[in-house]
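Of the protein chains in this complex, one is absent; all others appear in place.
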Amino acid sequence: MTVTLHLKQPPSVPLEAEVLSPNVMAELSNSEIRSLVVYHGKRQVPLEEFFDVEGERSDELILHGELTKVRMIGRAMSSGSITVHGSVGMHLGARMTGGSIEVHGDASDWIGAEMMNGFIHVHGNAGGQIGAAYRGALAGMKNGTIIVDGAAGLEVGMRMRRGTIILGGPAVDFTGLQMKGGTIILLSGAEIRTGAWMNRGTIISLKPLQMMPTFAYASDFNPTFVNVYTKRLKQFGINLPFTASQGAYQRYSGDLSVPGKGEILVWQPA
Amino acid sequence: MTCTLGEVKQRADFIVYWGGNPAECHPRHFTKYTIMQKSKFLPRGRKDRTMVMVDIRETKSAKAANIFLQVKPGKDFELITILRALIKDQQVGDEQIAETGLTREALDDLVQRMKSCKFGCFFFGMGLSMTRGKHMNSAALLTLAAEMNAFTKFVAMPMRGHGNVTGADVIMRWQTGYPFGITFNRGYPRYNPGEFSTVDVLVRGDCDAAFIIGADPGATMPQPAINHLKRIPTICLDPHVTHTSKLARVHITTAAQGISAPGTAYRMDEIPMPLKPALKSPYPTDEEVVRRINEAIAQKPFWLPEGSQPQMISTQV
Partner (left out) sequence: MLRITGGKIYDPANGIDGQVKDLCVDDTGTIVSSVDGGRTIDASGMIIFPGGVDVHTHVAGGAINFARAMTPEDHRRTQAFIRTQSRRSGLGGMAPTTFATGYLYAGMGFTTVNEAAVPVLSARHTHEELADIPIVDKATLTLMANNEIMLDQMEAGEYERAKNVVAWYIWAAKSYGVKAVNPGGVAAWKWGSDAKQLTDPIDGYNSLTPGKIVTMLATICDDLGLPHPMHLHCNNLGAPGNISTTIDTLKHLEGHRAHIAHSQYHAYGGDDWDTMCSATVQLAEYFNTHPNITTDAGAVLFGDTVTITADGPWQHLLYKLTGRKWGNLDVENETGCGIVPYTYRPSNLVNAVQWASGLELMLLIRNPWQVFLSTDHPNGGCFWRYPEIIQLLMCADFRSECIKTLPDRIKSKITLPEIDREYTLYEVATSMSAGPARALGLTRKGNLGIGCDADIVIYEEEDDVARMFSHPRYVIKGGEVVIEDGDIRETPEGREFLVKPSCAPETDEFMRPLFEDCYTMSFENYPVEFERIENPNMQECVNASEK
């Protein structure tokens, strides 16, 4: 049994729909789901004004449609799953504490922002501030995993404390800004200022990076934790090279300006 | 980490301008507030002060400086970050320093001067805050100033653009808790620059009406934002014909603030200055127009049914 929602027509202004969450739907009948309140701009309207709803009482949620103006999907969810066929708006899975979200399409900014745990997989591109801290907050994501197959925007993993972010496509600037822990894996590299002001944590890049001047080259090595990661990531079709015969990771430490104990590992094929 | 301009005038013996051109953009700034002033603590005025200019090109302001540091375009953030490391005696490579367009000698000298001054001050302009990195560039300089206080007194201050930007910022803060980038769609203020800031809302086409006071986004914003303003009903209050007023559906001509309308303007250091009008205007003030629009709206039924909302909620979205 699932709850399936089809978007009738894209909203003209952003639609804030934090009720699109398995926690909310799990115990509700079909008619109760239809009458859940969403915010279309400042107007409060029932969910059915924008969505056709099939099914009831389920923590498996399936969304269809062009949802780029629909924000806060899966916000603060703690269990269950959301599958989206289409593209989604901002704050997808922000502050979530558990469960999983899969998007067959693109996502926008702030996905998984300040999340505590759970799993997000975006098959298309994503925006900026993935797993980040909201403005002024001291810490971003505290655990969980976010995978984006495509490209990402600014400030990915800003102030993240734990957890893993994996980007298949390239990221823009300030990846891992003020990072406090956790891991960011860049399969296609990033533009500039990667790891700026990082305190702790690890950034792994399979492509050469333009390093901040305040990172110091330490050594070439093949850390064992990378093969542990590789085993875990295989299920998502991601392969990290780790054997010495393939090459080595150049280890840079920084950011000296903090001064921080973060590390950036850049893969150097043999 | 800031202070009022009078503190700079009285005490600052070390002044750094970063990515701004006060000689041409804030013509009275040097003489009225900073380097040219004599004071009780700096009786010889200009001779008692060291002025450093950091910019990507040698502007008129650079000629007034004791030291001019030409940073490579787009390397401000890197340079400030290097300085943050150097003041903490961290080792940064020569090669890395060279990437910013400066030499180790120049930076060592700068750091030594920063640490040995009695009262240092950074002023930063749009050359810093509006180039690649934007708010992080400003944040970098503010952080550097905060960290310098481990050694001596140091402050940092933005050189704002035209108009009463600071005033809007100050009042939004006391009424809503946030300076800009605010939405009220849930009945209370929420903040997220990048999501709710004007330029982003317009570029994404997230609004279906615009009301513009004392600004000319039609001249300054990117094309997609301007296109959206043309698409939706845009109302503009301005004493003059502007790019925005030309594309607006409605343009209400108002009295010019400070010339024919009274009020308060906040200086760049957040000190409020009374505006005393010299002339009379046949046009209404912005305040009067907004008040009358508000009164007209109050006549309409409220957009929420009575009692449908709690007075207060203890957890926000």
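Note that the chains take the letters A and B in the order they are written out, and that residue 1 is the start of every chain.
Everything below uses one rule, namely that contacts are C-beta pairs under 8 Å (C-beta built on N, C-alpha and C of every residue); 3 or more make two chains touch, one makes a residue touch a chain.
Worth saying up front: this structure is predicted, and the values here are computed from it rather than measured.
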Practice task
Check the whole complex and report which displayed chains the hidden chain contacts.
Solution key: A, B
Practice task
Among B:68, B:188 or B:211, choose the residue that contacts the chain missing from this document, as touch is defined above.
Solution key: B:188
Completion exercise
Those residues of subunit B that touch the unshown chain are 1-7, 9-11, 32-33, 39-40, 118-119, 146, 149-150, 152-153, 155, 170-171, 173-179, 184, 186-191, 264, 266, 270-274, 298, 302, 309-316
Problem - Footprint left on subunit A by the chain that the document does not show - result: 134-138
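Here is the rule we go by: only the chains that are shown with their structure count from here on.
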Exercise for the section: Please report how many Å separate the Cα centroid of subunit A from that of subunit B, as a whole number. Expected result: 32
Handout entry: List of subunit A residues in touch with subunit B within their complex
Key = 12-14, 16, 18, 39, 41-44, 69, 72, 75, 90, 109-110, 128-129, 134-135, 173-174, 177, 193, 196-197, 212-214, 216, 255-259
Completion exercise
Within the complex, subunit A is touched by subunit B residues 77-78, 81-82, 84-85, 88, 90-93, 96-97, 99-100, 132-133, 136, 184-187, 191-195, 206-208, 303-304, 308, 317
